[in-house]
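Some notes on the structure that comes next.
Just one protein chain is left out here, and the rest sit where they should.
And now, chain A:
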Amino acid sequence: MSGLHIDKISMRFDLPNGSSVQALKDVSLDLKAGELLSVLGPSGCGKTTLLNIVAGFLAPTEGQITLNGHKVVGPAAERGMVFQQGALFEWMSVRENVGFGPSMKGMPKAEKAEIVDHLLDVVGLQDFKEKAVYELSGGMQQRVALARCLANDPDVILMDEPLGALDALTREKMQGLVLKLWKETGKTIILITHSVEEALLLGERLLVMAPRPGRIHKEYRLPFAEMGVGQDLREVKKHPDFGTTREEILSMIWDMEEEIMGRTENA
């Protein structure tokens, strides 16, 4: 049983005022090793909750998750996570940040140094090895975060809006880097994003989630991630299917947002 199996996950919790929230309801998903999944949805659809459950930071009230045949019960090195920003350790240099996972495992120094050097080469930060992370730009910091996650050689990489805080140009470059890393390492990746374009570019599979209760609304299988590997992403965006899919998803999310607004106005 290789791969990630999300089996009928539900999550419901009580609020201080006595009511309760159904954050997720019956979410099921199977992910084969090496698949790249992007998750999209309006705010409140439970996509970050889903990611936190997969990461092991939250426990679902129903259902379970198995990775390569064993049940997920808490955070572990097999499921690496990349955060939006601010998750680097600013008291460590770039090299120490990337080497954090191996250090925790007590890996011998030489072996660790080799891994760190290799990954810094991959993300293009070899010259910044001894810099403090706060001396780097936002884009560079996210490269460090990616390298730090890869250094642990996880089975699954969970990305919670990793490029959300970057400017448009840097973001485009980083999207290319994510595709490159996916292809080179063959990791299973779940990426959460707010940007429809990013979800289309960085998703072999794309889930659109709906809110209240959080659930899977629609799933797409897309060719753009494969097309984008080693390509100019702007060329991919010119593909006619890209535009139509984008419009379709955008109006889908629009409708959901409208519905939420309407419901709150009536309430």
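By our rule, contacts are C-beta pairs under 8 Å (C-beta built on N, C-alpha and C of every residue); 3 or more make two chains touch, one makes a residue touch a chain; residues count from 1.
Following the convention adopted for this analysis, contacts and distances are computed from a predicted model.
Peer 1: Look at the options "ATPase", "cytochrome-c oxidase", "Taurine transport system permease protein" or "Sodium:pantothenate symporter" and return the one that UniProt uses as the protein name of the missing chain.
Peer 2: UniProt lists the chain that is not shown as "Taurine transport system permease protein".
Peer 1: Of the residues A:42, A:60, A:80 or A:211, I need the one that contacts the missing chain.
Peer 2: Of the listed residues, the one touching the omitted chain is A:80.
Peer 1: Quick one: which of A:32, A:105 or A:218 touches the chain that's been left out?
Peer 2: A:105
Peer 1: Thinking of the whole complex, not just what is shown, which of A:152, A:175, A:193 or A:245 touches the missing chain?
Peer 2: Checking each option in A:152, A:175, A:193 or A:245, the one touching the absent chain turns out to be A:152.
Peer 1: List the chain A residues touching the unshown chain?
Peer 2: Touch set of chain A with respect to the missing chain: 55-57, 74-77, 79-81, 83-84, 86-91, 100-101, 104-105, 132, 134, 148-149, 152, 154, 158.
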